[in-house]
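Heads up, one of the protein chains got dropped from this complex, but the rest are sitting where they should.
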Amino acid sequence: MTQAYRLAAGGRIDRSRTLGFSFDGKHYKGYQGDTLASALLANGVHLVGRSFKYHRPRGILSAGAEEPNALAGVGCDDAHYTPNLRATQVELYDGLKAESQNRSPSLVRDYGAVNDLLWRFFPAGFYYKTFMWPRKAWTKFFEPRIREMAGLGRSPQTPDAACYAQRFAHCDVLVIGAGPAGLAAALAAAKTGARVILCDEQAEPGGSLLAEPDAVIDGLPAADWLKAALAQLAAFPKVKVLARTIAFGYFPHNMLGLAESLTDHAGEPDDTSPRGRLWQVRAKEVVIAAGAIERPLVFPDNDRPGIMLAEAARIYAERYGVLPGRKPLVFTAHDSAYRTALALHRAGCAVAGIVDMRPAADGPYAAAARRAGLPIYLASTVSGTGGRLRVARATVVSLAGGAEQRIDCDTILMSGGFTPSVHLFSQSRGKLVFDATLDAFLPGAPAEACRVAGAGAGLQTLKEALESGAAAGAGAVGGAAVTYQVTNAPLARGGFIGVVPGHVDPTSVRAFVDYQNDVTAKDVSLALREGMRSVEHVKRFTTTGMATDQGKLSNMNALGIMSAELGKPVSAIGTTTFRMPYTPVPFGYFAGYARGELFEPERRTAIHGWAAERGAVFEDVGLWKRARYFPQGGEDMRAAVARECRAVRGGVGIFDASTLGKIEVVGPDAAEFLNRMYINAWTKLQPGRLRYGILLREDGFIIDDGVIGRVSETCFHVTTTTGGAPRVLAMMEDYLQTEFPELDVWLTSTTEQYAVIALQGPLARQVIEPLVEGADISAKAMPHMSMVECRIAGVPARLFRVSFTGELGFEINVPADYGRSVWEALMESGLAHGITPYGTETMHVLRAEKGYIIVGQETDGTVTPADVGYSGMIGKAKPDFVGKRALAREAFATQTNRKQLVGLLTADPALVLEEGAHIVADPAQPKPMTMLGHITSSYWSETLGRSIALALLRDGAARTGETLHVPLESGDARVTVVSSVFYDPEGVRLNG
Amino acid sequence: MLLIPCPYCGNRPEIEFAYGGEAHVVRAADPGQVDDAGWTEFLYCRNNPRGDHAERWRHAYGCGRFFNVKRNTYTDHIEASYRIGETRP
């Protein structure tokens, strides 16, 4: 195909590099430097999309981020496919594959367009008024139909193949937008030696200067000045210029989010280098030079393909060397559209006319157009357009009345003036002020260290843009102001918001306000008629401003309509809230490196590798990986656990307890500190002894538990639950620093410093004894709940005699780096005794047989010490500890109707109840049933040869011997309430 | 992400800190002397103002110290930070 609409010369494209691309399967050619939109236009393609609701044929409207119509799905395959990309932002590369959206089967012939014929039945909010009968039909029938019609592009179905990067940065000045104002700001700041980051959403910095053939800045043609400015910036070592980078969000304390696109423009994807990079920039000062966006005019049938923004048309001609059409009609309320007409006229177009709503147009551009002999219709309007898949004609009528005149054309180029981009300023919570002369919201008082320059501040000339930028950049770092000499860049004025006046019956036509969402002027009126008054209500009722362009083109016109109909100034109506992101940002940018195994760090113990080598099955506990069981020879979990349990009860087992939290509590007041934190008494605990401690929240509920050893008069070795370690340390620090600062205590987390190996079982001593140096570990010298410091396998160790299984047991704390070697030494020593490694599941079973609780399983944040039968541990003489006062409240003092820890035995000893199952007195009662409690732990007890369960049961302590019921999905299970200690209630084995 | 002035370390990003709730909620020296209503107030009730708020932060991934910050809860603007035990500015 030839590029029929490409000018023979001009533009910033590289004509030496021809690129092939396809759109909807059809192949075209373009040049390096094109966007998908400019390349399609070069090939005469305007019809590129279908609208959301009515499936109206739509063309390319703009040349930038504000594009609502020309959305395409782009990608070489599904793993690289992105829907809803604006063709105006997609840089062309060789082999680019794009497809149109929201049409079936094709853009030209779209079944959805039946909606357009029925448009009268689908006004704004129609769905609130119907589809209510029959009741189930909404979910089953209507909603799926509506969803199918809506939705624009299609989601990829294949996991994304790309990777992403993220970076933090700090700077003195972040300049957003590399148009004339932003460049001047960056230059002024850089000259003082400041650290400057300048970012721009486009591939090439320059903004409006990229389509500026006339202006002369400081004696240089604009394009040359741009080149010089960029060269100057590149020479500053502390200046970073980021192209293809959108400043999408402005967060408190001058934190900004930038999204830098790295590879999407480059063609064939390289999945090993990042596709994009998310920057989190903390800037001392911010200069926003984001420019302004041209507004469409709201007139009947203003949405046909071929109708586009006037400035966009000029950009296509000047920057890309592409004519949007050969016979353009210009419709404007602003001088700048005359400049477009002149540019196209110069490029050889037959300008069909300039229709100006204003009674007079006397600026320099209008004068030049008049001199060029272009037909000008003042005080006139376009009252309608024609052409099915491409605009072919317009009717023009004087605002004073009179006959309609039909004008044939192949494009209509419209301008309603310019809307300053105040998005980021507003996101920063700066106040917006409505300027009635410009019909625009402008930045007012800032809320952050931020300045606004150029068109985004409502300034209208190139000279003002440059000088305001320089002032902002210099002002941010205490530099000096600069003036610029600018010629051939006159002021262009004008503008209009709302629906253009006319004489057509408004009920018979549609004038689009929000193109993508098919919101018409009539819809806005309907919302007002239905009592919507707030701009937010109108937005939500009509969906104007809620499309992917987030109202960049539609918001001001909707406000204009509201203002006119309500008879209130725009300033009294206000605007909707600007939210991040300025333009859409891929999820992958935010997710960054966090995927797969980097999604969250994995915590592994020193013995992890040993367990993994032996085929252990692991479970996640918080961030930790814990060995759950060690299957042998095809065992399932139940068989493995049964074997491990037998080994511990009958011989010796070895268990990796390294994940237990550990805190070293040191200082003269360490015992007093623990007195105040834990429910137990600590003063009289002798050095070398252990005690099981319970920690409450201040409201009296158990938050953590663990064995605490007194290493010396002034040093305690505190253990916590696996998940609770950081929480407990933070809580201790809180009390120590803010409530008990008079106590002389130091807290240190030692969780990762120690590997902890539990040896449990009647043969445990035999295994460990040969490895111990410097301590007598005989039953007499080292009774249950004592500790010594010694060497084990040559490694300094804190040896605890403690048991979480009910058997004779030791827990060996050694420096983590020696964990595996000590473990291996123990395994070797235990070989003769049949030592068996066991995992968390066996640990759970064995402790449940003994009725030992697990915080987080038997407790759930609503359980007190008395509920689990631990009130005896409370240090009675202590005046205070965390949670003591709360336990004195009536609900706990009386203990009536509390759920208490009990054991349950099923009538069928083979039945293992499901954890979480609930207990009732009468399984035949109707629902909702009265539930008495629930199963907290339930296992097959190999030791007892039957199932066991722990439960929290209402008034459980008083129910021993009662028969109750557990209704399971499979039927009712009868249970008897028993003590929570199933095995060795006297604790004989502990003292072996 | 707030920029929080740690009185010990200087300005640091919010992700280095843990929020500690309203400041100056005093735990009685002898909780046993506080009646149920008073203890309920202490445990649960907070001023939760829109505007100036004295709050605790801990520089959890830094010096580890608790300190107080005076922040406007409507603008998120931080007016001051001060050490535990110092009077509220």
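Going by the order they are written in, the chains are A and B; count residues from 1 in each one.
In this section, a contact is a pair of C-beta atoms (placed from the backbone, for glycine too) under 8 Å apart; a residue touches a chain by one contact, two chains touch by 3 or more.
The definition used in the following text is that contacts and distances are computed from a predicted model.
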| item | value |
| --- | --- |
| Chain not displayed: protein name in its UniProt record ("Cell division ATP-binding protein FtsE", "Sarcosine oxidase subunit beta", "Polysulfide reductase" or "TRAP transporter large permease protein") | "Sarcosine oxidase subunit beta" |
| Visible chains that the absent chain touches, using the contact criterion stated earlier | A, B |
| Of A:Glu530, A:Glu565, A:Glu672 or A:Asp880, the one touching the omitted chain in the full complex | A:Glu530 |
| Identified contact with the non-displayed chain, of A:Pro159, A:Pro237 or A:Gly872 | A:Pro159 |
| Which residue of A:Thr683, A:Thr748 or A:Gln857 touches the chain not shown here | A:Gln857 |
| Sole residue of A:Leu491, A:Ala779, A:Met931 or A:Ala958 that reaches the chain not shown, by the stated touch rule | A:Met931 |
| Touch with the omitted chain, as defined above, among A:Tyr111, A:Tyr128 or A:Trp746 | A:Tyr128 |
| Sites on chain A contacted by the missing partner chain, in the whole complex | 52, 80-84, 120-121, 123, 126-133, 135, 138-139, 143-144, 146-148, 150-160, 162, 249, 251-252, 255, 257, 278, 280, 429, 507-508, 522, 526, 529-534, 536-537, 540-541, 543, 546, 548, 550, 577, 579-581, 584-588, 590-592, 594-597, 599-600, 602, 619-622, 628, 699-701, 721-724, 854-857, 860-862, 886, 889-892, 914-918, 920, 927-929, 931, 934, 967, 969 |
| Absent chain, residues of chain B that touch it | 1-2, 14-15, 18-19, 21-22, 36-37, 39-41, 43-50, 53, 55, 71, 73-76 |
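To be clear about the criterion, only the chains that are shown with their structure count from here on.
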| item | value |
| --- | --- |
| Distance between the centres, which are taken as Cα means, of chain B and chain A, whole angstrom | 28 |
| Chain A-facing residues of chain B, complex | 1-3, 13, 18, 20, 27, 30-32, 34, 36, 39, 43, 56, 58, 60, 64-66, 75-76, 78, 84-85 |
| Contact footprint of chain B on chain A as seen in their complex | 251-255, 280, 282, 429, 447, 698-699, 730, 733-734, 737-739, 741, 879-880, 884-886, 888-890 |
